[in-house]
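Shown next, in structure tokens, is the structure this report addresses.
As you look at this complex, bear in mind that one protein chain is not there, while each of the others sits in place.
Coming up: subunit A.
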Amino acid sequence: MFALAMRSIRQRPGRFAATLFSSFLGALIIMTFNSMHDTAAGAGVDDRSAETLTVAASVVGGYGSLLVFFAVASTLTVAVRQRSEEIELLRTTGATPAQIKRMIVGEAVAVALLGAALAVVPAMFGGQLLLDVFQDSGQVAGSVEHSFGAIALATGFDITLLASVGAAFLAVRRAGRAAGRRPGRGRTFFAYAALVAGALSVSATFLLDSDAEIMMAPPAYGAILLSVGCALFSTRILPGVLSVLEGPITALAGAGGYLTVRNMRQRAAQLSNVLMPLILFTGMAVATLYMQGVENDTVKASGLVKAADAKTLETLNYAVVGIIVAFCCIMLINTLYAATSYRVREFGQQRLAGATPRQVLAMVGAESAVLTVTGVALGSLTGFAGIVAFTTVRTDQVLPGQGLGIWLAVAGIAATVTIGTSMATAWRQLRTPAVEAVALAA
């Protein structure tokens, strides 16, 4: 079965591009940050440098890893779910469920290993760059040498593999139950578990001293877990959103909008996989950027650090947070691209039924708009939970004094990326003649 898996990868490399890319990028981020652990453990590193490196690795590397886990998992889920027809075909040609599971999981293992292996060398450079940033800001002594060792490698491979295999396992189980459209009990359980763990993590912020180094970790973990819970629950939230937005959608997007509403009602489960990276992006961007803003203001106000140092510190922190936010954004694009490019056949069928390319695009646009509204609302909510906890403990206020600017920017980027990627991908799909598009193997 592993041989079969390898053959199917070799024959259709394009199909695995999205999962390979997300494993690669995920492993790259994890290895880059976790190589700071290796670096801190090196010989002759002074205490202050070691502490800065360890905090960066455990806080950002920690929630970064959790983020990578869910981002990789969601891309893989999208990819496997698109293959339900192929899985059905294999079943009817006599493959047992166990064989199918081994094939899909085998593919996931192969792709994750390849992605992580490809990430090793770039992560060495990435770690070096990150260390340079720390050294430039004076947080780490210039004499410290970058080291890329066991911790970076182990975490990079383990987390990428775990995310891929876990997601493949769950997705193939779900694809196997093809006919049942009801969300499984497993999904509901995971959703509750993520929400409870997220709430606990956010609450844990209140147990910390207001100036603890790791202050940002619990609310960030909390925001991620809450985002995941919301994404899993979105199968139930989307129908509600749809019934509210149905009027405006059909008014604005016409017959395309009509298709959007029907489609989204039926495909809630698939859409929740696309919502996952969108909610994560919004939640993480909002949470980390606002918390960093609050942190900067608090440091400045405390007067403990010289103004110039406060400035470098600020730049450093924004750089680190920026990497994570950029990662979320790329993952979002990747997942949307994968999810839309698999729909070439559906678009073909719509065109054969008399839809003009413009109507197909209107449908995709309206669908992305609904996703954006839902994803940004839920993501803002989860991010907000983290922000409130952080601000309450770190300052004597409940809400940050940063204003709405950051939120507007994040929402704008989320909308642009979601609608832009989906429509651009759909537009490319429309260049395939409709009769060819429906004949393409799903």
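Criterion: a residue touches a chain if its C-beta (ideal position, glycine included) is under 8 Å from a C-beta of that chain, and two chains touch if they have at least 3 such contacts; residues count from 1.
In the analysis below, contacts and distances are computed from a predicted model.
J.: Going by UniProt, what is the name of the one chain that was not included in the view, given "ABC transporter ATP-binding protein", "Co-chaperone protein HscB homolog", "Pyruvate dehydrogenase E1 component beta subunit" or "Cytochrome c7-like domain-containing protein"?
T.: "ABC transporter ATP-binding protein"
J.: Consider the whole complex, including the chain that is not shown, and state which of A:122, A:166 or A:254 touches that chain.
T.: A:254
J.: Touching the absent chain in the whole complex: find that residue among A:236, A:358 or A:428.
T.: Counting the whole complex, the residue in contact with the absent chain is A:358.
J.: I'm checking contacts with the chain that's been left out. Which of A:186, A:240 or A:433 qualifies?
T.: Of the candidates A:186, A:240 or A:433, A:433 is in touch with the missing chain.
J.: For subunit A, which residues lie in contact with the unshown chain of the complex?
T.: 179, 254-255, 258-259, 262-263, 265-267, 346, 349-359, 430, 433-435, 438
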